[in-house]
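Pasting a structure below so you can have a look.
Apart from one protein chain that is not included, each protein chain of the complex appears where it belongs.
So that you can tell them apart, the chains are marked A and B in the order they are listed, and the count of residues begins at 1 in each.
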Amino acid sequence: MDLTPTEVPVRRRRSRRAYVALLAVLGGLSVVVWQGLSSASLYFYNADEAVEQRDHLGDRRFRLQGTVLGSSVEQTGEGVDFTVAYNGVQVDAQHRGDPPELFEPGIPVVLEGRWDPSGAYFASDRILVKHSEQYEAENEVRLEDAEDGRSAGAGADAEP
Amino acid sequence: MLAVSHVGYIAAGWGIVLGSLALYGLRTVRRGRTLAQQVPPEDRRWT
Partner (left out) sequence: MTAPHAVGSGPSGSTSSGATRVLGGLSLAGLALLLGYALVWSPADRTQRDSVRLMYVHVPSAIVAFAACALTTVAAAMWLRRRTEGWWVLGGASAEVGLVFTALTLVTGSIWGRPTWGTYWDWDPRITSTSLLFVMLVGYLALRRIDNEAGDAAQRGTRGAIVGLLLFPNVVVVHYSVDWWRSLHQTATITRLDPTIEGTMLFTLMLGIVVFGLIFAWLLVHRFRVGWLEERVEHAGLDDALRARRAEAGVVAGLGGGTA
């Protein structure tokens, strides 16, 4: 019982120091996490950046983001050839393997691969479709005119 | 026209979620039953 008065202040002081230490740890941790995730911000290069830094990138493997251009998609024996664009810069890409189901003109994609040594095109072996936050009801016009790609749907849904 | 795409994915997603929630709910209620029997009723303030 006579222990309590002395015990309480000691514990308080100790816990205050612990909280200060905790804050320091927290600060450090958040810096680390931020740095880590920011370097993952090189998650992909946009098409224009990839072209700009072509020499620097060399034959390194990286990810390239861009929107698949309208009539550029061409099935080849081993996969598919197409052109992506970002910020007005176009990049020809040759993909080996089956593209994902949602792959189609007008959709933004993230390609994994490297510059071809010739520098003429991007050799990709993995396509990820970057779905946008737009959700629209599928309509019959769209189904029938699916071949026309975006134009049919865009026309039907065009805003005034 | 009425064909639904991606049935497998949809069934898997919804099935796993509803199944897990049902199992977890059941487990929690069972845990409560077992524990409640070891405790006098005045400790179960909600009854």
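As a convention for this text, a contact is a pair of C-beta atoms (placed from the backbone, for glycine too) under 8 Å apart; a residue touches a chain by one contact, two chains touch by 3 or more.
Being a predicted model, the structure only gives us computed values, none of them experimental.
Student: Please output the residues of subunit B touching the missing chain, sorted low to high.
Tutor: Looking at subunit B, the ones touching the missing chain are residues 4-7, 9-10, 12-14, 16-18, 20-21, 24-25, 28-29, 31-33, 35-44, 46-47.
Student: Extract the touching residues of subunit A with respect to the undisplayed chain.
Tutor: Against the missing chain, subunit A presents residues 11, 18, 22, 26, 29-30, 33, 37-38, 40-44, 65, 99-104, 107, 110, 126-139, 142, 153.
The rule is simple: only the chains that are shown with their structure count from here on.
Student: Using the average of all C-alpha atoms in each chain as its centre, how far is it in Å between subunit A and subunit B?
Tutor: Taking the average C-alpha coordinate of subunit A and of subunit B, the gap between them is 35 Å.
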